[in-house]
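What follows is a set of notes on a single structure, which appears directly below.
Yeah, one chain of the complex is gone here, protein chain that is, but the others are all in their spots.
Up next, chain A:
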Amino acid sequence: MRQGLTRALGGVAIVALAAGLAACNKSSSGGSGNAAEGKNCGYEIAYLGALTGPSANLGVNIEQGAELAVEQYNKKNGANCIVIKKFDSQGSADVAPGLARQLVADKKILGVVGLPFSGESQAANPILNDAQIPNITPSATNPVLSTKGWKYFHRAVANDSAQGPAAGAYIKNVLKAEKAFVVDDQSAYGAGLADQVKATLGSAVVDSDKVGGEGKQTDFSATVTKVVASGATALFYGGYYQNAGVFRKQLTAAGWKGVLVAGDGVNDKGYIEAAGKDAAEGTILTCPCAPASKAKGSFVTDYKTRWKVDAGTYSDVAYDAANIFLEGISKGNTTPEKLNDYLKSVNYTGVANTYKFTDTGELDPTQIVVWAFKVNNGEVVPDQAAPKA
């Protein structure tokens, strides 16, 4: 109840702030028009997703990847040729729709990198779609998103019908667990992924449970009791990194020695910070992406130089997504409609993958990669390419 009030107040404040910023920008650029020095300059792309909030790290990885792409583009094509606008959704499905309305009101925005999470995507994508703004999500993996008939939606990674079975196959074939337990946090992403894992594991799932999402639950003792009592040697957690860490810590404290397996939502160092190094050790994290550290070209060093941190999960995919838009714009697709048509036929090789989209906006099936990562000595390191489903 009170959390709802907090969010609502925060949402109002942010919308007001964004409105103010948008107004400022309009007055300044409308007056001079000096941005359009080079050819096809003076346009904007947007990042819509979390920059603060409980799962902010995942969003920041993406925003920094996209911003790096824009900065490099502007070095070649003139300062401020393309501007990246940031809209901080806090990862919340309550906040994202209001920001999406702000976003579509800005007529210079040709494309959107985002939204990072599945729940907020379901809430905000109808608005982007109605306004006919092409968008590429580098990380929202719930399969439902591509079934809504959104013509402007694109996904630069595989969805959870690839990731879920891969995680399940890892539990079955690599960990060789005969008894597995499945827990999710009831989010669109977490529950969807957990269902995929359950379907793959079948009768090996001895029991399952549903827990509260980020901040809504911190005492997991009832679930820990069930996990220990079930005799499971592997546990799949569908959810995001902070609660996964809190949960893992309590499992370890209660003496459970099995392996926790989780998806891309937990694939962040924030998980290790919450769980502690000892409890996090050995955790398996899947991702429908290749390791960012294996990205081609100078991306890894460029990112480190610019942001003083290593590229995180999906930083490379977001960099590619932004570059797809930038290449489209540089080829003269300077309306959202033309840019969307360009995406239909694009065949772009970036630092992380080669991108082609199907009619529903999904990544072409031949380009799907799923990797398993492992927590080793307090770092998330690549383990092996997970079996494709």
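A few points about this structure:
Please note the rule applied: a residue touches a chain if its C-beta (ideal position, glycine included) is under 8 Å from a C-beta of that chain, and two chains touch if they have at least 3 such contacts; residues count from 1.
Operating definition for what follows: contacts and distances are computed from a predicted model.
This complex has a chain not shown, and the name its UniProt record holds, of "Branched-chain amino acid ABC transporter permease", "Succinate dehydrogenase hydrophobic membrane anchor subunit", "Urease accessory protein UreF" or "Protein-methionine-sulfoxide reductase catalytic subunit MsrP", is "Branched-chain amino acid ABC transporter permease".
Of the candidate positions A:Ala199, A:Ala253, A:Val309 or A:Ala385, contact with the hidden chain is made by A:Ala253. Of the options A:Asn77, A:Ser92 or A:Thr223, the residue whose C-beta touches the omitted chain is A:Thr223. Residue A:Ala274 is the one among A:Ala274, A:Ala290 or A:Ala311 that touches the chain not shown. Although one chain is not displayed, its contacts with chain A can still be listed: residues 1-3, 5-6, 9, 52-54, 56, 186, 207-212, 215-226, 228-229, 242, 245-246, 249-250, 253-255, 270, 273-278, 378.
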